[in-house]
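As you look at this complex, bear in mind that one protein chain is not there, while each of the others sits in place.
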Amino acid sequence: MEINGVLIDDTYAEAFPTWICRVIITGVTRGWAEKAALEATGFATSAIGCPCEAGIEAYLTGEETPDGRPGVAVLFCVGVRVKKGENADEVVKEKVKHVLIERIGECILTAPTTAVFDGLPQAALRVPVKMNFFGDGFQERREVGGRKVFAIPIMGGEYIGEEEFGAVKGIAGGNFFVMGEGQMAALMGAQAAVEAINDVRNVILPFPGGIVSSGSKVGSNKYKALPASTNELYCPTLKAKVPHSKVPDGVKAIYEIVIDGLDAESIKKAMKVGILAATKVPGVRVISAGNYGGKLGPHQFRLHELF
Amino acid sequence: MEINGVLIDDTYAEAFPTWICRVIITGVTRGWAEKAALEATGFATSAIGCPCEAGIEAYLTGEETPDGRPGVAVLFCVGVRVKKGENADEVVKEKVKHVLIERIGECILTAPTTAVFDGLPQAALRVPVKMNFFGDGFQERREVGGRKVFAIPIMGGEYIGEEEFGAVKGIAGGNFFVMGEGQMAALMGAQAAVEAINDVRNVILPFPGGIVSSGSKVGSNKYKALPASTNELYCPTLKAKVPHSKVPDGVKAIYEIVIDGLDAESIKKAMKVGILAATKVPGVRVISAGNYGGKLGPHQFRLHELF
Amino acid sequence: MEINGVLIDDTYAEAFPTWICRVIITGVTRGWAEKAALEATGFATSAIGCPCEAGIEAYLTGEETPDGRPGVAVLFCVGVRVKKGENADEVVKEKVKHVLIERIGECILTAPTTAVFDGLPQAALRVPVKMNFFGDGFQERREVGGRKVFAIPIMGGEYIGEEEFGAVKGIAGGNFFVMGEGQMAALMGAQAAVEAINDVRNVILPFPGGIVSSGSKVGSNKYKALPASTNELYCPTLKAKVPHSKVPDGVKAIYEIVIDGLDAESIKKAMKVGILAATKVPGVRVISAGNYGGKLGPHQFRLHELF
Partner (left out) sequence: MEINGVLIDDTYAEAFPTWICRVIITGVTRGWAEKAALEATGFATSAIGCPCEAGIEAYLTGEETPDGRPGVAVLFCVGVRVKKGENADEVVKEKVKHVLIERIGECILTAPTTAVFDGLPQAALRVPVKMNFFGDGFQERREVGGRKVFAIPIMGGEYIGEEEFGAVKGIAGGNFFVMGEGQMAALMGAQAAVEAINDVRNVILPFPGGIVSSGSKVGSNKYKALPASTNELYCPTLKAKVPHSKVPDGVKAIYEIVIDGLDAESIKKAMKVGILAATKVPGVRVISAGNYGGKLGPHQFRLHELF
C-alpha cells in the first residue's frame, strides 16, 4: 500500500494493557496549568525504567473543566502485574495510588494556581488519593462544579483538589515507524505525526517530544542481564553488518512514535492521522510498525486496516 | 531595607548540601535538546518525594559544547545520607549513578538527535554511567571534542555519550518569598524573578515554572506521620485564624522561589537578581525568606547582605 | 449584573464594518506555518495607523486544509471608505488586493514550506492576487485538493498558491474592558480572556498579545490635529485629576480586548467566553466596554445580553 507516495508496510503494531488515570489540571491561565502538567509528566517515557508513562492528552477550555478555568488533561499509565492469589483491583489501586500521590503532591500541588479534578468520573475502579492532610487540619471540604473537593490553605492561596480518581484498563505501546531518506526527513516526518496526534483525544505520546529515537528489542543477545537493548535489525548504520536487517534500501533514519490510550479506537485514530501527516513530509519513504510476534501483548493494530 | 519601594525582610534563607551532576545535552537544534532536557528534569521538584531535584541550568551555543552543536545543560541534585561506617564517596557514587542511569537512559538516549557530555569534567568525584551495553555489542569507542565517548547504533542513527560524570557537593534550598497585594501581583513578581534567575549560570529552579505555591514546614502538628505539611504561618487565608501569622498586612499571596546551585556565590547571585526583578513588579509588597532556625542546613543566605 | 463576583457594566461595545479575507497558510509542520502567519500579521493592530488589522484566527489540522498539511488561518481586515460615485466593489477589491499582495508576497511566499489557500471560497466578492509572475515563466497551473493553484519554482522547492480570495463585509472593533484592583490582576484577566477567545473561530485579536494597553478616544482635546489620543476618562492615574472619570473606585488598571470577526455571532461568542474567563482571575473587579454614543459604527454589543 502507498499513501502520498510513501510505502505503508503490511505489518502491525503490537500493544499491551496498562492502567490509566486521567487528571485534569486547571490554572489561572492555560500556561500555568501546562507548567504543572509538564513537571508532572516528566521522567515518564517507558514503564521499563520509569515509575509510569505519562503525557499531556488535551488542552481544555473553561467550558470543559469543573471550575471553568483553562486546563490541561494528562494521562498517567501504570503497568500492573498481578500475581496469582492477589486481588487484582487492590493491587491496581495500590500501585496507581502511589504514582498519583507522588506526581500530584510533588508537581501539581506545588505549582502556582492549580486545581485538580478527576478526568474519568464514570470509571468503576476508584483510586483514593488523599492530599488533604497536607492542610494540617486547616483543610475544608467544598464543592466545585459538582465535584467534592478539599480546599487546602497554601502560601499561594488555596489548592483545590478532588481526592478520588477513576482508573481504566487502557492500552500502551501502540506504535509506528517513520523511515526517511535522511535523518532530518525522518525527524520532521515524526514531528508532523506528533503534531497531528496531539489533536486526538484519549491518547498520549509518552516519549520526549513524542518521538523515540532508540527503539529497543526485548532482552539482549550479548548481555544476558539486560532487559532491553538496541533493535539492531532496524539500525540504519548496521544495515550492512547484521544479517536480515529490516532497514529498507535508501532509508537512513527511523523514528518510532509510541502511543498510549484509553481505548483501541483512539489509538487507531491517532495512528491514522499520524501516519497520514508523516507521509506528507518530503523524504519520508516507508511507514512500518513494531511487533514481537504476539509475545508482548494482546492488541494488534494492522497498518493497512487503518485506511 | 527597601528596594524599589518593596520591603526586604531582615532574615535569611537556610539551605543544605546536595550532590550535583551537570549533564550537557546537545541536539540537532536547541529545541530538540530542550525536549530531552524537559523530559529528563521532570518529576524532580523536591528530594522529599522525588528521586532527585533537577532543572535546566543554561542554554549553550555550539561554541560551548564538545560536539559544536547547540545544547542544554541540566543539573541533577541528589540528596545523600551517609550512615556511620559507610564510605561516603561510594554511597554518593551509587546513589547518583542510579539517578543518572534512569534519567539519561529513559529520557535522553530515547530523544531524537541527542548526545550527552559531562558538564563537570574537573570534579574529583567521578560517577560511572554505563549506557553502552544498550548497543548489544555494536557500540564503538570514539572521541568527540576531546571527550571519550561511546557511539551506540540506534534506529534514529547514532547516540553519542560520555560515560563518566563529575559530581560536586553543592547547595539545595536557597530561597526567597515574593509577597503580593494580590495573587496575580505575587505570581507575576515570582515569574519575573524566575526569568531573571534563568540567566544565571550554575543554578536551577527545580519547581514547576520555577515557583513553589505550597511552601511547607517540616512535619505536621496534627498528623504525626507526615514528613511535611502546609506552612500555616505563611498562609494568607489563615492570617486571622492562626496565632503569630507571619503574613504581613495587605499581603494576599506568597510564592517561594527555591534555588539549587553548584556553589554559594551562584546562589547569592541568583537570589539577588531574582529579588531585584520581583521588586519591579507592581503590587509586590514584601520579600522574605524561609529558614528553620538553623535546623535544616548549614548554609544561611541573609537577604540584606545580598545588596 | 455580577458574574463570579465581578461587576458587568450595563453598557455596550460599539463596532464598525470592515472587509475581511481569510488566508489559509499550510506548512510542513504547524510551527513553520505559524512563523509565516506571525510575520504576515505583524504591524497590523489598528486601521488608524497600519495598512490593515490582522491576526491568527485558528490552527488547522490536516483534515481542515486543502493540501492535507497542518495550517494556520489568518484574517486580514481592511477598512475601506467608498466615495460617492465610486463602484464600491471595485474600491474594495483594489484596496484588499493591495494588502494581500504585500502580506502574501513578502511574508508567506518567502517563508519555508508554505502554501496558501483561500479561506472564504463561498464569498461572492472575489479578489485576484497574482503571485505567479514571480515564477518568471516557469510557474505551472495545478490542482491541489480541488483548488486551482499555481506552482512556482523557488529555491526552497515549490510554492503552491491560490490566486483568488473571497472577501466579506465583517465587523471590527468588538471590545470589552478588563478592570483590575492592580495592574497584574487586570493583565492576567486580559490574558485569560485572550486565551479563551483564541479557541473561538471566525475572530481575531489584532493587538499585541491580543490586548490593548492604551485605549484611545477619537481626536484630542488639546492637539487638534491628532486623529486619536489617550482616553483620559479611563486612565487610572488621572482618576483624581479629570472630572467625570469613569475609572471605578478600587480599579488600578484597565486593559481592552479588541475583536474583529466575520460576523456578529462570532464576536458575541468571543466576548462571552472572554469575559467569563476574565471574571475567573483573582483581582478582576469590573468588566465594561467602549462606545462612542453610536458615532463610530452601526454595531452594538450589549454586555448584559451576552449572558
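Here the chain labels run A, B and C in written order, and each chain numbers its own residues starting at 1.
Operating definition for what follows: a contact is a pair of C-beta atoms (placed from the backbone, for glycine too) under 8 Å apart; a residue touches a chain by one contact, two chains touch by 3 or more.
Given the structure is predicted, the values throughout are model-derived calculations rather than measurements.
Asks: Write down which of A:Leu125, A:Met184, A:Ala264 or A:Leu296 is the residue touching the left-out chain.
Replies: Only one of A:Leu125, A:Met184, A:Ala264 or A:Leu296 touches the chain omitted from view, namely A:Met184.
Asks: Consider the whole complex, including the chain that is not shown, and state which of C:Val28, C:Val200 or C:Ala289 touches that chain.
Replies: C:Val28
Asks: Please pick, from C:Val6, C:Leu60, C:Val92 or C:Leu109, the residue that touches the omitted chain in the full complex.
Replies: C:Leu109
Asks: Just to verify: which one of C:Val91, C:Val168, C:Leu238 or C:Leu296 makes contact with the chain not shown?
Replies: Only one listed residue reaches the unshown chain, and that is C:Leu238.
Asks: Considering the whole complex rather than only what is displayed, give the residues of subunit A touching the chain that is not shown.
Replies: So the residues of subunit A touching the unseen chain are 180-185, 187-189, 281-283.
Asks: Determine and list the subunit C residues touching the chain excluded from the picture.
Replies: Interface residues of subunit C facing the absent chain: 28, 32, 35-36, 38-46, 48-51, 102-103, 105-114, 133-138, 152-159, 177, 183-184, 186-187, 190, 207-209, 211-216, 220-223, 226, 228-232, 234-238, 241-242, 252-256.
Asks: Tell me, which residues in subunit B touch the chain that this view leaves out?
Replies: 4, 28-31, 61-63, 67-70, 157, 188, 191-192, 195-196, 199, 273, 276-277, 280-282
We take it that only the chains that are shown with their structure count from here on.
Asks: Which chain is most remote from subunit A in terms of Cα centres?
Replies: C
Asks: Comparing chain centres built from Cα atoms against the global Cα centre, which chain wins on proximity?
Replies: If we average C-alpha coordinates per chain, A lands closest to the whole-structure average.
Asks: As a quick test, compute the distance in whole Å between the mean CA positions of subunit B and subunit C.
Replies: Comparing mean C-alpha positions, subunit C is 41 Å from subunit B.
Asks: Taking each chain's centre as the mean of its CA atoms, how far is subunit A from subunit C in angstrom?
Replies: The computed centroid separation for subunit A versus subunit C comes out at 36 Å.
Asks: What is the distance, in whole Å, between the centres of subunit A and subunit B, each centre taken as the mean of its C-alpha atoms?
Replies: Their C-alpha centroids are separated by 26 Å.
Asks: Where in subunit A do residues touch two or more of the other chains?
Replies: 28, 157, in rising order.
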